[in-house]
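Note that one protein chain of the assembly has been removed; the remaining protein chains are unaltered in position.
Letters are used for the chains, namely A, B and C, taken in the order the chains are written, and counting of residues starts over at 1 for each.
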Amino acid sequence: MGDCHYLYGNVATEKRVRFLKKLLAFSGIEEERLRCKWVSSAEASEFVEEMQDFTETLRALGPSPLKQAGAQRAA
Amino acid sequence: MTQNVKKKVKELLESGKIKGFLGLCQKNGHIGPHLFCDPDDLESMVLGDEERPGDSRYPLNKLLIHIARSYPDETFGVLVRGCDERGLKTLYTWNQLNPDKVIPVGVACPQELADACECLRPYPEEFVEGERAEERSSASVTKISGLDVKDRFTSWMKEFARCIKCYGCRDICPMCFCNECSLEAEELIHTGELPPEIPIFHLVRAVHMAGRCIDCGLCNEVCPADIPLRTLYKKVADIIDEEFNYRPGYSEGKSPLNILGSAAEE
Amino acid sequence: MDYRTVPTTCTYCGCGCNFFLEVLDGRIIGTIPSKSGPANQGKLCIKGWHVHQFVQSPERLTRPLLRKNGNLSEVSWDEALDYTASRLKEITSAHGSDSAGFFASAKLTNEENYLIQKFARAAVGTNNVDHCARL
Partner (left out) sequence: MNEKRKEKTEQPDDLRIGVFICDCGSNIAGHLDCSAVTEYAASLPGVVFAKENLYTCSEAGITEIQKAISEHELNRVVVASCSPRTHQPLFQSSCAEAGMNPYLFEMVNIRDQCSWVHMQEHAEATEKAKELVRMGVAKAAFLEPQKDIEASLLSRVLVIGGGVAGLSAAEALADMALEVILVEKEPKAGGLLNQINQLVPEGVKAAEYVERIIESVNSKSNVTVHLGTEVKAIAGYIGNYEITLQRGEGEAIQEKVGCIVVATGAVPLEPAGLYGYDGERVITQMQLEEQLLNGQFKAQRVVMIQCAGARVPGREYCSRICCMIAVKNAALIKDQDPEAQVHILYRDIQMYGTEKERMLWDARGKGVRFDVYDPEKPPEVKDGQVLFEQPIVGTKRQIPCDLVVLSTPLVAREGASALSQLLRIPMDQNGFFLEAHAKLRPLDFATDGVFLCGSARYPATVAEARSQGLGVASRVATVLFKDKLVTSALVAEIDPETCVGCLGCLDMCPYGAIEFVPEKGICEVNTILCKGCGCCAATCPSQSATLKGFKPKQLLSQIRAI
């Protein structure tokens, strides 16, 4: 943390994400759908692992309730 | 019930400490905001209770911004309840009012109002009228939090679906002082839709309330569709408190989302 | 310094919502819905919330316009009323009373709306009366 090209950019992001996750949860959108991780360009394997894990998480959660609601509204 | 406020305002006006006092008065059968400038003209002053306590509250601190923008060198008095005072404090941190140019005159809310508001602090730091009522925690938030995530979603979707996009929640909000509003930004929210893009419209506003909403509840009161906005923003305030130990109007200083780095928080 | 909140009634539609206009030094700067307004109880629609904007809009018509040689031009009330009266007379006498129609408005008071229908029926002699709130 703080080790950001723009000095404190990642700290600011982290704060917003912490807030947003809880707001999403309260609004009925699973907070697992939002994820924020820092992976440097030298950590290819971490990145791949993270992406695969996130894809798995999303797959397990199923389509977003927003998508379903949107489809209903459009119908 | 207004004797002490009137006395205090009379003193302030006569001593020349304030140019005017922004309070409430009864005129033409309506209770509404009024700027009292003459110490002999305080007869019509009321505290905003028509049928029930506090049922005629107005965003006086927001109106004060309008006046102060044109008269930055004058000092004004303003009627404050607990929430209004929190509003003032927060507006100071946002540079929208100058604390040296505002003299608040406080009233404490009766228990009935504190209960209805689920208010964490239904009184200002100092008050000349009323008695300190007991604080209330937010049962409405607890109720929604207790729902299953799917039910929470369905319930909010139902609420948001009633929105008629009147922008009343924003227009009445004492913490909404922007000239240009994200709720009207085409890039963020599709235009020409009613109800406005669900749930983006209301969640964008909720995000903007983070570190800012002082829980006055006026948004909820002006909503023609009775969307429980206050509950949503109460939760927003709870989250910021849980995560960063900051509650606008209660805590000192700026919102953690407006402070660089993490040193200043926690 | 002159700051007032002036209670008034919305002219947009026939609901009769009450609000205060915030007036600072003679300029309307904001709209505040009246909590004690029996029709709206502190609520407004999007049009009502923005009343203060149109009132002072530079594009607002403040004087009658009359089309002369294909162009709209500002004229006095007398000229406009004289012209309207003479054309109404001409048209109704040439084509009958039902050749004229009257369009009332939600922006008028009850009394004004009463007058316009009375004028249509009693003075001109037609039932061709309609109202924008019917749209």
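Note that in this section a contact is a pair of C-beta atoms (placed from the backbone, for glycine too) under 8 Å apart; a residue touches a chain by one contact, two chains touch by 3 or more.
Note that the structure is a prediction, hence the values are computed from the model and not measured.
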**Prompt:** Among B:96, B:220 or B:251, which residue is in touch with the absent chain?
**Reply:** B:96
**Item:** Selected residue (touches chain absent from view) among B:37, B:181, B:200 or B:225
**Value:** B:181
**Item:** Contact set of chain A toward the excluded chain (per top definition)
**Value:** 6-9, 12, 16
**Complete:** Contact residues on chain B toward the hidden chain run 69, 94-96, 167, 170-171, 176-182, 184-188, 208, 254, 257-260
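To be clear about the criterion, only the chains that are shown with their structure count from here on.
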**Message:** Between chain A and chain C, what distance separates the C-alpha centroids? Give it in angstrom.
**Reply:** 53
**Prompt:** Between chain B and chain C, what is the separation of their C-alpha centroids in Å?
**Reply:** 35
**Prompt:** Which residues belonging to chain B are in contact with no fewer than two other chains?
**Reply:** none
**Fill in**
Residues of chain C that touch two or more other chains sit at none
**Request:** Using the touch rule from the top, collect the residues of chain B that touch chain A in their complex.
**Result:** 144-145, 147, 149-157, 198-199, 203, 206-207, 210, 232, 235-236, 239-240, 242-244, 256-257, 260-262, 265
**Request:** Flag every residue of chain C that touches chain B in the complex, lowest number first.
**Result:** 1, 3-5, 7, 18, 20, 22, 24-25, 29-37, 42-46, 48-49
**Message:** Quick check: in the complex, which residue numbers of chain A touch chain B?
**Reply:** 1-2, 8, 11-12, 15-16, 18-20, 22-23, 25-30, 65-66, 69, 73
